[in-house]
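With one protein chain withheld, the remaining protein chains of the complex are depicted in position.
For reference, chains read A, B, C and D in written order, and residue numbers begin at 1 within each chain.
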Amino acid sequence: MTETIRMVPLEHYIILSLIIFSIGAMGVLLRRNMIVVFMSIELMLNAVNLLAVAFSSFRGDAAGQVFVFFVMVVAAAEVALGLAIMMMIFRNIRSIDINQLNQLKW
Amino acid sequence: MENLIWLIPVLPLVGFLVLGLGARTLPKSIASVLGCTTIFTGFILTLLLGSGVMSHGSVEQSIGTWVATASWSVNFGFLVDPLSWMMMLVITGVGALIHVYSAGYMHDDERHNYFFAYLNLFVFFMLLLVMGNNYLLLFSGWEGVGLCSYLLIGFWFNVDEYNEAAKKAFVMNRIGDLGFLLGLFLLLNTFGALDYKGIFGGDLLSHAPQGVITAITLLFIVGAAGKSAQIPLYTWLPDAMAGPTPVSALIHAATMVTAGIYLVLRSIHLFELAPFSLEVLTYLGLATSIFAATIGLKQNDIKKVLAYSTVSQLGLMFFALGLGAYTAAFFHLVTHAFFKALLFLSAGSVIHGLGGEQDIRKMGNLRKVLPVTFIVFAIGTLAIAGIPPFSGFFSKDQILLAAYGHSPLLFALGLFASLLTVYYMFRMFFLVFYGNSRTDHHTLDHAHESPLSMTAPLGILAALSLGGGLLNVPAIFGGGDWLQHFLEPVIGKVEEAHISASMEWTLMAIVVGLVLVVIFWAYRNYAVQKQVPGAEADEVGMGRILNHKYYVDEIYTAVFVKPAQQLSEFVGDVLDADFLDGLVNGVGRFTTGVGKVIRKIQEGTVGFYLFIFAFGILLLLVLELFF
Amino acid sequence: MLTSILLFLPILGGLLLLLAKGSQAKWISFALSLVCGGISIAMCAGFDPQLGMQFVAELPWLPNLGISYHVGVDGISLVLVLLTNLLCPVIFWSTFKQNPEHPGLHYGMLLIMQGAMTGVFVSLDIFLYYIFWELALIPAYFLVLLYGAFERNRIAMKFFLYTLVGSLLMLVAIIYLSQQNSPASFDIYDIYGVRLTPNAQLLVLLAFMSAYAIKIPIFPFHTWQPDTYTSASSGTTMMLSGIMLKMGLYSIIRWVLPIVPGAVAANQNWMIWIIVIGVAYASLIAVQQKDLKRLFAYASIAHVGLIAAGILTMTESGLQGSLLQMLSHGINAVGLFYVCAILSDRKGTNDIAALGGIRRLAPWFATAYFVVLLGTVALPLTNGFVGEFLLLSALFQKSWVWSLVAGSGVILGAVYMLKSYQGVMLGKENNGTFADLDNQEKGVFLPIVIAIVVFGLLPSLITHLSGPAIEQLLQQINQAIQAN
Amino acid sequence: MIPIIILSVAGVLSMFIGAFKWKKAALPVVLLTGLAALVANFLPENRSEVPQYSGMIQFDGFAVNFSGVLILVTLLILVLSRRYYKDAAEHLGDIYALFLFSLVGGIIMVASNNLVMFFVGIEILSIPLYILAASERNNLLSNEAGLKYFLLGSFITVFLLLGTVLVYGITGSFEFDKIYAFLEQSGGSIPVLLRMGILLIIITFIFKISAAPFHFWSPDVYQGSPAVIMAFMATVAKTAAFGGFLRFINYAIAPVSEMYAPIIAVLAGLTMTVGNLMALNQTNLKRLLAFSSIANAGYVLLALVQLGDNSNSSVLYYLLVYSIANVLTIGVYLTAKETTGLDNIEGLRGLYKSNPPLAFCLALAMLSLAGIPPLAGFVGKYAIFADAMQHGQLVLVIIAALNSAIGIFYYFRVMMMAFQTQEEFPKAIPHVVGYSAVLIVCILALLGLGIMPNLVLGVFK
Partner (left out) sequence: MEQIIFYALAFVAIVFSALTVGSRNAMYSVLYLIVTFFAMAGFYLLLSAEFVAIVHIIVYAGAIMVLFLFTVMMLNLNAPLLLPRALLVRILAVIAGGSFALVLIAALGKAAHFTPVAPGASQAVGTVNVLGKMLFNEFLLPFELTSVLFIATMVGVVVLTKKEE
């Protein structure tokens, strides 16, 4: 079992998850569509999850994988909330552009 | 008696308080009586002190500590030695006479009571000045008389011009006072004491470096020049004639202005150690004397003439002091007090009689109208001219002799100054009492001789001017130089230049002869030819310059006053308001300005914030990783 | 115990008054301040100059931080306590006529200020001292803000902010000093025991002086002062100039000289230069002021500058003179600003050009004004003289030039004071009537005039209180300098 | 642990009360249970000096004291909220529940002893806040506030997670003790990834306490949120974040202070300067308070640079005092807003004339925030400055001192408004139960803590 895991070095997992994380970050910065921004954040969370599982497996320590559950819980909650906020805003201004609302400034 | 010394200054102070507080309730008669009584009592007390002074050399009384620090202290202590005793006599004596005179002169003034209050206050300060046993009290009196001078010059305060004159007097005095004050500091630093005994009593003087002593004395000269109206601080005195005439007589002729002389005499042991300062005194006095006398030639205001004459005479006294003729200087101080007070008061009588007229061009031929005044004025003028046996002769003669002892040139210059004096005094005398009457009829009809309260003091002063010379009759007249011996405990025995009796006689003859010539010259011009000075605008050349007093006031204004004002405005408006305050406000404005600019970063769109966050995190990561 | 009563009676009373309504406020505050005056006199009577600190109260307050409630008076602070508590009743009394709006607030603030200022003078714990130092500022701010004549928002803000910037730097220095002891201690004797390196001394000196230079104020940190004095109501201005600025001067004596004597000695040269130039500078500006209150404000800068310079000479006569002069300046400032108050009450203006000829109409007023003026120009036998003499002589001991420059301020002092008097009181009557002082106003001037004369004749009343304390202080300073 | 349970249950209870439209009972129930939680918090049964629940949580003195402050301030705000919500809110029960849940999150943060626990705590604190910020559905500003808070918050959360995982990956544990031990063992050389992990976690805190450069959310969110919620964010959320931060530093990363100290020091200076400068020209009171809260975060950060014996108590004291002053300000603001309808400081104009006590409340709050003795705010600042000074942060302390001076400018501007006596403030302020009580409690606290700061400063002794 351990050998299976070790076939691919941990570094590669780390690099991969960091790349995905960065793509997610890029998405957050790039997009004005609220829903896509949320998705990018989900993507970043997934990258973190992947990292956690990789560490966990390589360490042979289950705590990392348990942590992933908590991340999922939070991700689910945030998505639900985020979409609710989006709905609310969409009802008010018929737009889901994140930059549309900019009354609060200076 | 020695225990009551303090009463002498305190009486006038009490008089001042009572008169001042009760000014609006006391009747004039009571006020004037009270005012005169305090001074006169002082005079009596002073006389009573005489025996003590004669027998012990000096009497002292201290009534408590004034200032005490760890290293030095100063008492409210009074020292009556021959010098201060003589001064006290003059102050209370002449003062009492002038008080009496004022009762008549100021009778109709609504602020009569205040006048007496101020006069009393003045006498208090003047007594403090001469009686104090330390320099701090001297300085207190010094400043105090300046204050009274201010109050009295500006007595009629609804006239702005008078107020200006008063202020000028006070400020000019203060400039001198600053010099005096610095001198005191140096004195204090050098000797660690301010009381005469502490300074002169031990042998401290001999250990002090000469440079320091010279500095002290020079600073004292600055002070004395302010108070005694010497170059360059003399310009206030002529202006001070704005005050009522008794004030001019008492303060600006007889007493206060001689405080400078008193200061030098009091510090004579210091001056003796500083030959340079003495020299300064000599030339300063001489210059002032001539300078003021020349101005006097062209003045047409009866009081102004007298004022310049005062400046000139004071110059002569300093001249004498510088020459080492201390007794002569003091002697002249006393006689001058008599005859100048007399002159002023009789001038006041003239003014009073003519209802306030002061311009000698508008007088003339008054000897019939004001007979008593005429006589006493004549006595005064003769006294100042130095005609024997009037008092002025003796004192002035001793000064000139001392000058001759120094150098004939100084003698000549001194003589020149006194001849100028003789000329303008007689010019005035003849213009007022001889010639054609130039007074308008209306005034002339109301012209009257002064009441007894004014003429009586005139009479007494006339007598003193006549007989004052007896105080110090020189040996060649068979006198005993009484004053000189009397003062010896204070000023020490002075080595006078030895002049043979024959030489003395010769010089005397020359002086008197020349004086008579000048008198005659004036007589010819103004009594016989009945010349009248023209309008100021008509003067040309030297006359114009003299009439304008060498433009000194104008020069002072242009050189000191105006630049100071401009500087003040520059400092106040530009440096303070714009620059310094601008700097402070600028810091505030800059800060809020920065706030205004950087708040724009808070741009309002969440996308931008995300960017900032991302780059912020990046930055921190990079910093953490690579640094 | 007496000290604590003196502190908390007015502060607590003031706090209660803040919430009170109605016009009894002024009577209550007056009564309280009179009581404080009485207490301070009692303290004076029970004070033995030879014994050092007396009426000491010490309680642990925040022992873990090294802070205690420690108060007491020595000869130096007693003089200022006297000044504060005797002047306050007069100041309160002087404002009665103006019937300020919200009397509870007005008099409450005044009382708090009185207590806080007393606190500054009696604190023997530097933390406590700092608290009172700032506490005194708050009521002052409100008084300027609420009762100012013009631009009060801006002026009050500037006043507060500017003075506070300095104080904050001082706070940093205080914290630093306290931590030089281990464990940290704010007690005066522990702070006095701190030995600092020359560099540290210099920094501490600068930090402290930045607070004091602004508060006093010393040129060139004075620019808040003329506006504030001019705009503030007369009572406030009297409190500020009569008493509050003495906090700064006193603090130099109490905290700067003993703590960093070495730095003072090393830097006194340029500091005094700046100050004496400031004296001449302020006097020069005062000469051309057109507003009476503003003129007095600049005059005040000149006068207190001289005091500060005298203190920094660290000589016996400098310190002695500074105490005398603090007292006199307090008395005279109250008198002068009361003159302004009366003028603006009667004529609605303090513009010199718009006034004139009042002397004839109101001789009592003229006399009172003139006497105060004499005290201000330091005429001998008035209260201003001895102090000024000692101060100038202290300066002279160090350098005659200082004495000359500062002395020129004395000449200018005569110029501007007489000019003001002439403009306001003399000359032609500008218009109409001017009622002379009534009894209430006489009641204000009487103690002032008496004080001017009494302290002029008997400065020893003060010097015998403060003399031993000053000597001891100087001894301490000299030892510290030698130890370095 | 007990208060967590009580408060969670109370939250659920409140939801049910709301669901049954029994609005009047909601607040009393919430307050009573809150009070119970406060009492329970200080019971000895609640305390434990060793970690509980498999090392997840530890109610030691630190946790108890911080929780106490959190609960107390929440209670004050809840009482005030009656003035705000009166009868309007349809979801009153839910809103109170969210307050309580958020509070639970805060308590978890200050008590947690494990990164997972900690992460859960942060989320429980934040998610209700996102909702509360947006809770005025028809108010666009509130919408905007909610959106911004949510977006930025979840963006940062991702970094927190990344950091957590990195720390886990290197040290092999989520537990503070083990992390601490690992760091202590490794001595000076800490693996780079671990450093990055720690840094990312610190960044999250920087965000939560709204310190520069991650402060951008707070002014917008504070301004857009309803006033009581803003008060809650500025006080409870901030205190919890600081408590968590302090705990994380104390219990987990203290051995590597030379790594984080410079960052915190620089950010402290930056934060207070930025906060103060940006506050200078604000007119909207809530926004102004937001910048003020940024600036204050800067001061508190000063204490975190180098932890000493007194740091915990100084921070606790400072935050308590700061919170109370904020509650007081918002309390006054609620009335002004109600009367004048104005959101900015102009709304306070002339308050003194019609209502002196309120004006004094405002004045005290502002003076305390400005750090003027003898109010508690001064002692708080003093404690922190002294602490920093003891650790040689002279330059920072001077920067902080100058910053306090800038702060005075805008605090006093607010206060000044109330004391413009020439203006009339509209009359008629209806009485609301408990409102005055809160104000009085706050005033007494500001004065009392100023004079007797040892009540709080001494709790860690």
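The working rule: a contact is a pair of C-beta atoms (placed from the backbone, for glycine too) under 8 Å apart; a residue touches a chain by one contact, two chains touch by 3 or more.
Keep in mind the model is a prediction, meaning the values are calculated, not measured.
Novice: Could you tell me which displayed chains border the chain that was left out of the figure?
Specialist: Even though it is not drawn, that chain still touches A, B, D.
Novice: One chain isn't shown here. Among D:6, D:26, D:170 or D:265, which residue touches it?
Specialist: Residue touching the absent chain, from the options given: D:170.
Novice: Can you name the residues of chain D that touch the chain not displayed here?
Specialist: For chain D, the residues touching the absent chain are 4, 8, 11-12, 15, 53-57, 90-91, 94-95, 97-98, 101-102, 104-105, 108, 114, 116-117, 120-121, 123-124, 127-128, 130-131, 134-135, 137, 146, 169-170, 172, 191-193, 196.
Novice: Could you pull out which residues of chain B are in touch with the chain that's been left out?
Specialist: 607, 611, 614-615, 618, 621-622, 625
Novice: Which parts of chain A are in contact with the chain that was left out?
Specialist: Against the left-out chain, chain A lists 1-2, 4-5, 7-8, 10-16, 18-27, 29-33, 35-36, 38-40, 42-43, 46, 49-50, 53-63, 65-66, 68-70, 72-77, 79-81, 83-88, 90, 95-97.
In this text, only the chains that are shown with their structure count from here on.
Novice: Could you state the distance in Å from the CA-based centre of chain A to that of chain B?
Specialist: Computed from C-alpha means, the inter-chain centre distance equals 99 Å.
Novice: How many angstrom between the C-alpha centroids of chain D and chain A?
Specialist: 28
Novice: Counting only Cα atoms for the centres, state how far chain B is from chain D in Å.
Specialist: Going by mean C-alpha positions, chain B sits 78 Å from chain D.
Novice: I need the residues of chain B touching at least two other chains; which ones are they?
Specialist: In chain B, residues 588, 599, 602, 604, 606, 610 touch at least two other chains, as defined above.
Novice: Residues of chain C that contact two or more other chains, please.
Specialist: 161 - these are the residues of chain C that touch more than one other chain.
Novice: Which residues, counting only chain D, touch chain B once they are in their complex?
Specialist: 147-148, 151-152, 155-156, 159, 192, 195-196, 199-200, 203, 207, 213-214, 216-217, 219-220, 259, 263, 274, 277-282, 406, 409
Novice: Quick one: in the complex, what on chain C touches chain B?
Specialist: Against chain B, the touching part of chain C is residues 158, 161-162, 220, 222-224, 281, 284-285, 287-289, 316-317, 320, 357, 359-360, 363, 367, 374, 379-381, 385-386, 389-390, 392-393, 396-397, 400, 403-404, 407-408, 410-411, 414-415, 418-419, 422, 425-429, 457-460, 463-464, 467, 471.
Novice: What does chain B use to touch chain A in their complex?
Specialist: Per the touch definition, chain B meets chain A at residues 599-600, 602-608, 610-611, 614.
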